[in-house]
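Every protein chain of the complex appears in place save one, which is left out.
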């Protein structure tokens, strides 16, 4: 019925991807290989093995990986070196995880000799684009199967009916489960759908799963010291940590102090506006602190060039072009700028606030108190220089104004 | 001794500009015209009249203006239409006031037939540039006198000695006065110098003058509804207000709730890094809310174009180019984009947090719930379109990957 | 068989669109309205009427318009105000005509109550995108029929067979006709396909239809004076002309002198590289001359801002976003910059060269010979100012270098 022989499915073990698994078997009559990754979503991944087996997947066709360190080291940290924010607000928590999933799926496809890959993203969202641009960039002739664009199970009812008919266990849809459309990884958790589809209405408090509200956060502030090496955090409060450990720790601290909630309307790549809510506790701290360490270690024009290019870089990640040559090109430049971004930043966390209260670089500071001082500086700076500086910067405007005056 | 006949001095009535006034009279043997403006700095301006008279200024040479409405309407609001932030943090409170002062000084110079203007900004800072680029752009052949670059009163002691010698009243330097170098207007108050010259150290709590700390702010959140017309706030909680009223009200609300404190190291135009602390309570609310109203009323690519140009626009204002043709050119484009930015935004203020909890535009919303919905959309969106969209966006990367594969 | 009732077809009268006309009638069983425009392609448009009638189109359903003035005034000239070039070479001759065709088709569709529009662009090219983005932007729910993406007549043989079968006159495919895939309008003529599909090979001389080769152009140079008003040419050699007259005259002059041939590989929006050859005689003169008049009338930073945004503006036009809000936003800014672009430029045309030999603006020149002179300038410029200018511009680099030295 199809010429697909083997497909690698990004499989969470949940209802949707279990239905997809079955549907792939039925529709394409092909062998299915499941891939389940721990990227810090906060759920056990090992149970996916039994579910896959229950659905007839051969043990050797089940791949379960812990990608948390790779995720933070090779995706999250490089992105934060650019102070990346999409549309002034969004920290790209979902966007940055997709390229890693795509890469690993393609690696597995090569290893097992699969000719297709499949994912559970819908036809209206950004994630389908992020997955598939990754697939195509890394394996140009791979066959991509996007069930949500192909099948007719477009409502929750139809999906459940299909599951029941095909013997998929739906008992785990416990009554207490969140009804929102969600995505989670070590960088963030997101919520879409339902009441959120009205952007005029405030989300209900019990939607938020990861963080205290600012109101319920501790009444006492907490100070945290972050140590940077080449733009990345390498230690917290003096304790050296791996990338995933850093983000885990900052999530715990940020979540405790009500930090990193976000409620926005964003512009999707596929053309519509969409309302999303996000919790990014650790990322919110990282963004603020990274700007602070850069503020004393980056040259002014380097910092401004980064700022001017950031929206473009953020858009590339949001729209799924992580594996594109232009993202790579920008990353080369960004990484080069981070060679001197070394030192520490102290932040104060308090009820939703991340307050920078100190920053220092023993090795790379460009802050020169002798020049900046309001006191006499012993000749480090010649005040008279400013007159010429201003006059030549003004010259083009003076010539223009004189020309206007002459014309009357 | 000089060929300067009449000079218009930006005169605050404080010690520094009083010394300058005297020094100008002595050094240039010229007539001094004083100009004092109320731009919302929070001090009475009328007392400057008696001080000027005491220093020998003729009544007709004393100009005192209330510029608060012009300041917010023609400077602050246009800047906020661009979501302007310098170096990711600074809301440009000082930068945006200088062009207005410069403009008014030049108007007065024309009116009284003065051949020079003077200001009290130092030779190390940005403000001298902002004042003087304005002077030159508006009156190209004006003579500019910058006493801090010319005289030898470069320490506080020398300044006080000069004041005493010349009979300038220094009694108002009351013991309780802030020792920091400060600037204030309706948009913000700033602090520099002293202990702040060590960027590793946290500022002391009693430095901050305008706002509650988040800790001391009310325990109860407050909701505020802002109404927008063409990108500007025109009403708060249903009450129509003038621009200056809007900002005054938001300052009061923000200050109460501990909003808008900032502690940064910034890059000055004259070449050094400098540590500054700022309170911008109303502005901080405005920035967050403006992005929210734009999120439902601006086209995606228009929003992205604005985001890409914002750092350049911010830099122009920071470095003093408000009166330049390129700022005007950018403003034309920014203002054009705001025609559809109409509607309301609801924010929740709580202990330093500005949380957007709702936004709506009856007239200009581009948020289409029928298309965005996770439910069935009755054909408003064709899921299959996404396949072609992705495949053509991926084509260049597939061709490149195939070329790489072929080369092996 | 379909619910399309009436379709407006962009109809050239040639074989391809005649086949499309017939195919639309057959496939959709709908009424076809033809629209044929004179945009300076150099062929009579009136014969299209008889052809349409012969294919059964009712006289009231035949629209033939002379759009040459509108084309140059509202599309070509605005684009040239930006010094627009795509990928460093291409003057966008085809791209700029499509939005006008789309706009007029939609106007006619409204007038005749049509529910669909159709065009003859293929599924691999940029033109389908340019047409359809225009349709959708101007009439969001219009039905678009792109026969080349729907039918199976994908080779020339099948097309001819269909024509013969359906009684379409193919006799006009005279033996002497150019075999290349071509497009022409008042701005340019383009060639694609056949031998050009090998980018290593030089095109044959007799492909080029509009211009002399540089070799066969006159041995005597010709001087031409162009007069500008707000960035547009309004007179040539002292004779006032309309926009279309200007371009017609410059095409004649440029073609005579071997100007404006181009042979490039370009990147299409749909993802592949494509080799194209172009003749743009008048446009090549306009681009060079416009930069010259701007060189004396535009402020430096305005000019640089235009240069930085030009690639983005060019890409918008190339990819079909003329009717987008972001193109409109950029145009607002570009047009604002042209208020002072008034004066004249003299160019010398000779065997492929456009050489600017003089430029002047009596009203708006910013060239000040008193300041620029190498002779003594009577104090117009203070050489000492440069020292301070340089020292402050160098300060950040000096601080960094000192920091490096200190670290050793």
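Every chain is named by a letter (A, B and C) in the order it is written, and numbering of its residues begins at 1.
Throughout what follows, contacts are C-beta pairs under 8 Å (C-beta built on N, C-alpha and C of every residue); 3 or more make two chains touch, one makes a residue touch a chain.
Every value quoted in this text rests on a predicted model; they were computed, and no experiment measured them.
Chemist: Which displayed chains make contact with the chain that has been left out?
Modeler: A, B, C
Chemist: Which listed residue, C:73, C:256 or C:398, touches the chain dropped from view?
Modeler: Final answer for the missing-chain contact: C:398.
Chemist: Determine and list the subunit A residues touching the chain excluded from the picture.
Modeler: 267, 270-273, 299, 301-302, 304-305, 312, 321, 324-326, 328-330, 332-333, 336-337, 392-396, 399
Chemist: Even though one chain is hidden, which residues of subunit B still touch it in the full complex?
Modeler: Within subunit B, the residues that touch the unshown chain are 299-301, 363-366, 368, 371, 381-382, 384-389, 391-393, 395-397, 399-400, 402-403, 407.
Chemist: What subunit C residues would touch the chain not displayed?
Modeler: So the residues of subunit C touching the missing chain come out as 83, 87-89, 122-124, 128-129, 132-133, 136-141, 146, 148-149, 154-155, 181, 192-194, 197-203, 214-215, 221, 261, 263-267, 270-275, 291-292, 295-296, 300, 303-304, 307-308, 311-312, 315, 323-325, 346, 348, 350-353, 355-360, 366-369, 371-376, 381, 383-384, 386-387, 389-391, 393-394, 397-402, 405.
Definition applied: only the chains that are shown with their structure count from here on.
Chemist: Mapping chain-to-chain touches, which pattern fits: line, ring, star, complete or other?
Modeler: Topology of the interface graph: complete, with all chain pairs in contact.
Chemist: Based on mean C-alpha positions, I'd like to know which chain lies farthest from subunit B.
Modeler: The most distant chain relative to subunit B turns out to be C.
Chemist: Between subunit A and subunit C, what is the gap in Å from one C-alpha centre to the other?
Modeler: That pair's centroid distance is 40 Å.
Chemist: Mind checking the centre-to-centre distance between subunit A and subunit B? Centres are C-alpha means, answer in whole Å.
Modeler: 31
Chemist: Could you say which residues in subunit B touch two or more other chains, in rising order?
Modeler: Within subunit B, residues 267, 270-273, 304, 312, 324-325, 393-394, 399 contact more than one other chain.
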